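The complex appears here without one of its protein chains, the remainder shown in place.
As written, the chain order gives the labels A, B and C, with residue 1 at the start of each chain.
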């Protein structure tokens, strides 16, 4: 219950601190008989790992994953899949001077207030490093969804105000910004480099699109699909807003425009527009599911900032360490993973709620 | 698990269909010894009920609540509190012609796809009427929070593009739009009346502010406070987006601007700005918690719309019945209730996670 | 979480105190499309209700159930089924003198220690009356199991040391002891009447047999089928022991005798003996599931007993009121209901855990 477990049938439990021996995840509830290899998982981790490009943190973590259980002869067995990633490139000494003060924009003070004790090395449990475990689990969830034909695509829709005007899926992994628009991509990269040069950081918007999602996923009332997705997406550290389909724009539309008109496409219900973002009454309707997440600029900047130390005194802090000037490109696989975890879980829950 | 229960310690389970005998809620996990009267609950229900003003649905539901259990001699006993609200003003005949077709923007098709059977009268379980049960439960949660000094204030920040420029708490309940700005209020009402006259509907943005929330609420990783709040807020039918603090604006800020500077106010940690919206690392920091929810225009409009019937044929539908041209004002107490439920639950979870 | 909810997919939440306005239950997760009538539920409640025979409590509760939601046109809809039973024959004045003392064998002292406040009328929430809500929910679970061919049969295997030597299913409902052995039945009744005449009470053993249970129910490790069954059975007030198959006898057997020998019966795996009681490795194997529950004598006896009052003084108490000298016969439908709830839940969980 205390927050490190997610999901109802497909349940993932992550563990680990940024500078402890290892991080990892246990995934229970995977259906048996699904093909799963180390490469399936490593591929996703490689998209998230630091040091993958010039605009990310240079922390040299290879994030090599070890499968400890739940897979036999290349197939899932239905028992818990435990995945382990050792922490290798720790420079805890970078944090020695931060032990007794509360960095602005970080969770130092709130962890202290809540627990009275904390692992102050590299943000400990509050580190974004924990999301590697989610990405590993998400790789398993993607295999579950793939068995039903659903695919998930994420990209940087906007960085520091630069917006992708179009979406070319083939372009996304070709540029370090994970921008789907080849014209906007170099401008996004430029903004990130400028922020780093300024000792500052920038934010942006990630967009996730789910294609060929089966209808019927999501549950009435409290566990509507958009509610579960928002829970998952908002649980990623830097996310400050989430929207589905038309999102905040819907607040300015009239019903006659917002309502998507249904039609029959070879016997299959479709809608001519998709303001609902693929979800009606909390349940997927078979159209593309569209999610956007607003990500704040990273809290760690190298400029001097005023803050408090643990005795309540006002002090100046300059944060050294190896940080990302913009987390949006590396957040793409993390938000894809959360989307996959929610949908795969809903798929399994739905199996339990069907007519007998 | 199938969606009608919310919360971890303070768990609420709602039941009931719009045109069935009754709706209601069971609240388990309320601490014992809290004063609770029928009036405490009825007061909140009266803020949500239809027919409260000229700009809401005229369905004449008094929404009188009956307390069935869990309260003895005016005090909660720690056992489940069951609350019952009978459905009185049902006009199911309004829906006879909708039985075999799927209304645009409604959940008719997805419920049919998921369950193969549905109560088609007044949207059945998918009706917004279910939220009355949440408001009743929220009244209990508010009493729990009040015992720790926290208060929740909600209002219409924006309706059909008209934005409240300032927040005067005393103004909110004085106008039917629940607008906190006396200048904007009549313009909001005007827009709603115009939409109704056009046989159309409009959306808007609700803002919720929590004052004096104790620090330490919310749990690391998946159950961050903003994740739980987003789950709760997004589970309300018409919500399509949610943001915390600076929200989507944060995506366009630099770290040096976004980071809130801590200072000591008589020994208590405060920040000079509140872009974080009162939450750092998923845990409340004692500053005001600020949430905004984007609400789409209601799906039920009286204009003719093209849709499909259950045999897959294209048909025109005109929706009669007693609907709201704008749900924002009535959604205010619902979103306050969801906020109260999340925070009260976190307060109790926190009691279980403290140092021994 | 605080104890009034049971189940993972098929979740039941009971509410209500013995002398409050009503008791009831919300059942979420019932598959849609199952035929369900008030009579299906009332039939089971009538087997549990007080006053059904000369050897039960004369409290005249008709226990008429009202279905508030979740059923439409005679079919379950997949949404929560709320069931309400009003308390009618309350004689709270019987309890006036018990308000300030702790009855031996009752939960008065522990509720006081835990909550600091309690509804002392008729044991409040701790009353066995709460089990009527379970029986109502169990009737729904039985319909789910029946759709898969499984049936549940319960009876009094032993009362006050008198043991049923054989099991004739047709005999069970013919005698007030619910004894399956026509020779033992009158002796059981005699013992109960003797206990009442003595102002005392007696215990016994209920046996539950599940026939034609599908294989594959129950989950490895912590949610083994026998673990879930024990949880459910032991949650009924007077139960002090539970065993599966050979049970405590297994502790005195050798492996060569205990191991059930498998054989093929027209292609279906069967075992020649059934010491395992239909469960291997925590998972049903298709053989009969056999459960026994030891029930203590009821705590309410009319003899004078020494106890403490709320100020810690030693006092004598004589309990008046309308009590059962033996709860075993009325416990049969309650334990059947708990068995049905566990198995129906496992059936639905299993649907979510199968190969895709």
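Here, a residue touches a chain if its C-beta (ideal position, glycine included) is under 8 Å from a C-beta of that chain, and two chains touch if they have at least 3 such contacts.
Keep in mind it's a predicted model, so treat the numbers as computed, not measured.
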Since one chain is left out of the picture, which of the remaining chains does it touch in the full complex? A, B, C
Just one of C:21, C:51, C:215 or C:321 touches the chain that is missing; which is it? C:215
Going by the touch rule given at the top, which residues of chain B touch the chain that is not shown? 1, 9, 29, 31-34, 78-79, 144, 147-148, 220, 348-349, 351-356
For review purposes, identify every residue of chain C that touches the missing chain, sorted by number. 1-6, 8, 14, 102, 104-107, 109-111, 113-117, 125-126, 130, 158, 160-161, 195, 198, 200-205, 215-216, 219-224, 226-235, 237, 239-256, 258-264, 267, 269, 275-277, 280-286, 294-301, 303, 305-308, 312-314, 349-350, 352-353, 355
Contacts of chain A with the missing chain: which residues? 1-5, 8-9, 11, 13-17, 20-24, 26, 28-29, 32-33, 66-70, 72, 75-82, 84, 114-119, 124-125
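Here is the rule we use: only the chains that are shown with their structure count from here on.
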With centres defined as the mean C-alpha position, give me the chain A-chain C separation in Å. 45
In whole angstrom, what separates the CA-based centres of chain B and chain C? 38
Specify, in ascending order, the residues of chain B that touch 2 or more different other chains. 1-5, 8, 14, 114-117, 125
